[in-house]
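A protein chain is absent from this complex, but the other protein chains hold their places.
Per-chain numbering from 1; labels A and B assigned in written order.
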Amino acid sequence: MIVFRDLYKSFGTKHVLRGINLTVHEGETLFIIGASGTGKSVTIKHLVGLLKPDAGEIWLDGEEITHYDERQFMNVRKKCSMVFQNPALFDSLSVGENVAFPLRRHTKLSDAEIRERVGENLALVNMAGSGDAMPHEISGSMAKRVSLARSIALRPKYLLYDEPTTGADPITANTLNALIKDMARKLKVTSIVVSHDMESVRQVADRVAMLYQGNFIYDGKPSELSTTDNGFVRQFVSGSAEGPMAD
Amino acid sequence: MEQALSRPETPAWISRSAALVDAFWRPFAGFLDELGRLLRFLGEVLRAGRSRHQYWDVVRYQLYQVGWQSVPIAILAGVFVGGIFAIQIYENLFQFGATAMLGGISASITVREVGPLMIALLLGGRIGAFTTAELGTMNVTDQIDAMRCLATDPIKYLVVPRYYALILMSWVLTVIGIVIGVLGASVVSWFICNVNFYLFFSNVASLVDLYSFLSGLVKSMCFGVLVSTVSCYYGFHTHGGAEDVGRNVNKTVVVLGIGILALDYVLAILNDAIYAAFVAAR
Partner (left out) sequence: MHSIAAPFLDFGRVLGQMLRLYVESLAYLAVTIKEMAMSRKRRLAVYSSWMEQIYWIGNKSVSIVLSTIAFVGMISIVEMSYQMNRVLHSTDFVPGFAALIIFREFASVIPASMMAGKVGAGITAEVGSMQITEQIDAMRLISLNPVKYLVVPRFVACTVSLVLLSSIASLVAFATAMAVTSHKLGISPEMFINTALFFIKPEDIWINLFKAFVFGQIIPIIAAHYGFHTRGGAEGVGLACTKSVVYSGLVIVILDFYITWAATVFL
């Protein structure tokens, strides 16, 4: 279980997170939505130590990770893995070697076992057989899937997705949505997805939280998004340009 | 959190003179700042290098990629620079009739100064630019963050191996440059300056001692560390897009150009001091 308590984060004069509170329960798929620049990615980056909060607490599985240093985060990262918006595959390594990377660094498996695991992981993301290709030879959506395969190599408990479907065509987006659901089901991971794609929310989310001006103004079931009392939420969900949201 | 304190107005003359000092101090402060950050980066690298596990496969990859392709350049440069200094020093010595010393002095200068410096300038700049571009591109495409998320320290995996590879490379390339340089100088001396081989090399033996050779090697190792530190630091700290990568490559080249010569001067003075204190006293 992950808990954010009264988290504050600013960048210079931009106060992005102003005391957010959020609990993520095991096994659920939580979507964090909000307009661009509201701090969605900032929130999840705290979980892997890419950012440090200005104030507040973060708890992961009963441990307080708020003030962990880089070395302590290394252990956290084996449990909690992040899939970047940019596929971020290592361009000097092949697809197979990319997926094998965490296995080589953190397990003592033999070469044959690693190859087997890599095959498994690639098959899970529907990229079986592409182990020898180089990152610049495959398409963007394929690269995103390989990036996911790499992130699940160590079977983490928590998976963070940073805007997985942003910039993808509808077919690719649906493939990715299905994959996210698949991962949650097959690998029993708890997923946090940062997105502003309402279609993904409808297809995949168990629960939705919306960030606006530094706080969560909605936290509940996706089905109640369009009928909630909160005018800001309804405006965002419907994609309407008119409404109480200041822009 | 509100800051409700009100502060008294500073007198105009204080704020104006402060601004003046600031204007002069800025470039130096910026330079010292940057130097501090580079040294801190070096500290992190040294700490990461202390752990028992190292990524030797990456070292091998770097050695092949960058070092192997530099060898022909080192050879060519060595020949011609050796020749240049042979002629120049001959001209100098000619006025004293001390041309017999040509072998020793030109070899000595090549081993101690020109060899490491030439390799550092010609190749260090190029290798540094290449490394900054490589690491910068990786940073901009989130590969370095992704690596940290996969619980691998990017400094240990990316930077430390480059240090090993670069230091080894600078030794090898410097030795090549020196040897070829001395050979080239001897050929030029014979054909152009009428100093025959025998005279040339016997003089080399008498004037070039182990200390000179070692100091040349230490110097090239220091250059290797400088090139690695500057190029990896700027590569790592590239934020923004592809143009930032280009800008940082430029910064690397400039800082390395000036840095190599500044370091050379510092090392030359240190070398002098150590020599005077320990070797000459015997």
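The rule we apply is simple: contacts are C-beta pairs under 8 Å (C-beta built on N, C-alpha and C of every residue); 3 or more make two chains touch, one makes a residue touch a chain.
Bear in mind that the values here come from a model prediction, so they are computed numbers and not experimental data.
Asker: Name every shown chain in contact with the chain that has been left out of the document.
Answerer: Within the full complex, the chain not displayed touches B.
Asker: May I ask which residue of B:58, B:182 or B:249 touches the chain that does not appear here?
Answerer: B:249
Asker: Please pick, from B:104, B:154 or B:224, the residue that touches the omitted chain in the full complex.
Answerer: B:104
Asker: With the missing chain put back, one of B:38, B:59, B:133 or B:165 would touch it. Which one?
Answerer: For the chain that is not drawn, the touching residue is B:133.
Asker: Could you list which residues of subunit B touch the chain missing from the display?
Answerer: Per the touch rule, subunit B residues meeting the hidden chain are 69, 72-73, 76-77, 80-81, 83-84, 87-88, 91-92, 95-96, 98, 101, 104-105, 108-109, 112-113, 118, 121-122, 125-126, 129-130, 133, 192, 207, 242, 246, 249-250, 253-254, 257-258, 261-262, 264-265, 268-269, 272, 275.
In the analysis below, only the chains that are shown with their structure count from here on.
Asker: Subunit A to subunit B: how many Å between their CA centres?
Answerer: 42
Asker: What residues on subunit A touch subunit B, complex-wise?
Answerer: Those in contact with subunit B are residues 48-50, 70, 74-75, 77-78, 81-82, 84-86, 88-92, 101-102, 105-106, 147, 150-151, 154.
Asker: Would you mind writing out the residues of subunit B in touch with subunit A in their complex?
Answerer: The contact residues of subunit B facing subunit A are 61, 138, 141-143, 145-153, 157.
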